[in-house]
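Notes to accompany the following structure.
Coming up: subunit A.
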Amino acid sequence: MPTTPIKNEPVKIGYYICHCGTNIASVIDVDAVAKYISKLPNVVVSRNYKYMCSDPGQKLIEDDIAKYQLNRIVVAACSPLLHETTFRNATRKGGLNPFYFQMVNVREHNAWVHSDREQATRKAIELSRAAVERVSLHKPLEIRKLPINPNVLIVGGGIAGIHAALVLANAGKHVYLVEREPTIGGHMAKFDKTFPTLDCAACVLTPKMAAVGKHPNITLWTYSDVVKVDGYVGNYKVTVRRRPRYVIEELCTGCLECIDACIYKEPKFSDEFNLGLGKRKPVYIPFAQAIPSIATIDANTCIELKTGKCKKTCVDACGDRKAIDFKQKEELKEITVGAVIITTGFKTFDARRILYYGYGVYPNVITSLEAERLLNAAGPTSGEFLTRDGRKPKQIAIIHCVGSRDENTNKWCSRVCCLYSLKLAHLIHERTEAEVFNFYIDMRTPGKSMEEFYNRVAEEGVNFVRGRVADIYPDPSDGSTGHLVVQAEDTLLGKILKVPVDMVVLSVGLEPDPASENIRKMFNLSCGSEGWFLERHPKLAPVSSFNEGIFIAGCCQGPKDIPDTVAQAGAAAAEAFSIIDLGNIEIEPNTAYIIESECSGCKSCIPLCPYSAISFDTEKHKSVINEALCKGCGTCVAACPSGSIVQNLFEDEEIISEINGLLEPIEVK
Partner candidate 1 sequence: MISTVEHPELTVCKLGTNLDNLLEQPEGQRILSCIQCGTCAGTCPYGDYMEYSPRKIIAMLRRGMIDEVLQSDSMLKCVACYSCMIKCPRGIKLSDVLLPLVKEQTLIRAKEMPAELQHSLQNTLRYGNPMGESSRKRAAWTAKSKAPVPIMSEIKRPVDVLWFVECYTSFYNRGQDNSCAVARLFNALGIDFAILGNEEKCAGDCGQLTWESGLFETLTDYNMVIFKKYKFNKIVTGDPHAFNAFRIRYPMYGFDYEVWHTTPFLAEYVDKLKPKLKKPLNLTVTYHDSCCIGRRAGFYDEGRTLLKAIPGVKIVEMVHNRMNSICCGGGGGGMWLDTYFKQKDMERLSERRVKEAIATGADVLAVSCPYEIYRFEDALKTIPHEKPMVVRDVVELLAESLVEE
Partner candidate 2 sequence: MNAYVLIKMAPDPVEELDIANDGKSLNAEFIRFKSGDPDEHSIEQALLLKEKNGGKVTVVALDAPEVDDVLYTALAKGVDRAVKISLDQTQLGSVATAQAFASFFQKEGISSDTLIMPGTQAIDDIEGETGALLAEMLALPYIGVVSGITLTNGGAKAVVVKEFSSGLRGEYEVELPAVLGIQSAEKPPRYVPVAKIRAVMKTAKIETVDLSEPDKAKILEIERMYKPEVAGRAQILEGDVKEIAAKLAEIFAERGII
């Protein structure tokens, strides 16, 4: 246990400013800062050191505490979001309560954003002085611990959600996997083969899907949405809406007899799974290996559900199983989980937005995802890659960066398009023997075995043209045969090319799925200006969100390929595991409490608390804060008219002393 300094013991402060190599010291005169701080009252030691976060740096603090009987520590270094814990630990190791520590951000908020040495040094002095004044008022605090619910919710049943669910379930944790579509599998289930190994997506994915379907530790809710989220890390209360599929899951065997018997003899409606390239009936299973292997009845196209006047041949076909239930209603499920993993994936770019590529105008301009379905043996054409009018294509253009690297649409590189375009070039060339032209801006093939794959495709004779396609139009010399001309500058030759082709494949980029925006809001996730969910730190916390216990993985965080998605999903599962397996969780002691003697009982604070942590003691006529529910935002503190609420770590006096420390006149030199 940390020793607590005796009350009224004189405050003895140790101050340390870090060089961070040259990151800080090249802009801030760390010597001058340390010198200035050394002259402030109560400062016993003031040093500058090359790397404060290193072992010797931390040891310096511990040793000084012993040597000079320091009882307060201030470190000016990087952002507290990065190293506050490090230095609190060093303070504790020195024998002090870890909250007798204050950190000053002179790297992210100073050295890295300014270049005028004099001004930056002055700013560092003022920020340090504020911390020195503040730390004198610090009080010893204890870290709180709260129990944790051991279950995990995963939102989104693509490859990321599937993988994370299996990792956790195999470790013996219970997982709720919620998917909005009738089947899990996500985008990956639609792909034909995967780069660079060219193994078929279904061969590697479907066994995992099946494992999810039958895993005792996984509760799989497809055709379902998260509609409400409450609580906090360790105790999230989540409501899931299960939309009616008019088929009782437990009774359906996936025998397909109802589908065969449907009053519609032929499939008539646009098949979502095949991007509208094929047709389905109102009762359907999206694809053969769908999980769960259960029929779904679409309320928008089913005659019975629309009019109530169908012969219901499907019900007859189902017979004794009695799995079809036209009266099924939506169901709300409430669950409690300790951690959440968000794997809501992405949306492909809508190629209609680039008018000059003619998608939606010329039938033989298709997207890469449509190309995947056409190439897929289980797809609408049984793997035959033909033009819309049924011709075998002789020349094909594949256009990279459609809706990527473009200020007019999406600025970012979608990262996977070059490689999947190479894959499509290989597959199309292999199936059709057509001459393939890949139009690219820059060929980006980083990663293991990717460059080798590029070499292989190049050697197969695919034509690579370095130039962004500027126009696609019907061949004017060609009447109405559906031939197209692709026009671009071959920038390596400096020549304008007009390549006649039978088909154009647009390699559409990845973008945030607007449909997952409500998920983002419910789980209070941040997102960048593009809409990708924001990780807590790009390098050090890549699958954490800013909310404890909520993790992100896969393409909802940014474009990535399958290996990286799976790696992230595994990482998110491990991070979630590390929380729920503890049994309880440490909470920053920044909660608020009420000084009973000063509370006037005005109740102003009560409606302000978003967590209902404040109640009213009618006997004492005072407000009371439930520390277990308080999350430490401080909103009630700012509102209390009598000043009777105190927030640990952010006491009024502490903040005011900080303001004072910032603004006192300064005499440099």
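Keep this in mind: contacts are C-beta pairs under 8 Å (C-beta built on N, C-alpha and C of every residue); 3 or more make two chains touch, one makes a residue touch a chain; residues count from 1.
Selection criteria: all candidates are chains of the complex that A comes from, given by their letters.
Keep in mind that this is a model prediction, so the values were computed, not measured.
Undergrad: Only one of 1 or 2 touches subunit A in this complex; which?
TA: 1
Undergrad: What residues on subunit A touch candidate 1, complex-wise?
TA: Subunit A residues touching candidate 1: 355-356, 401, 405-408, 441-442, 466-471, 473-474, 476, 487-491, 494, 496.
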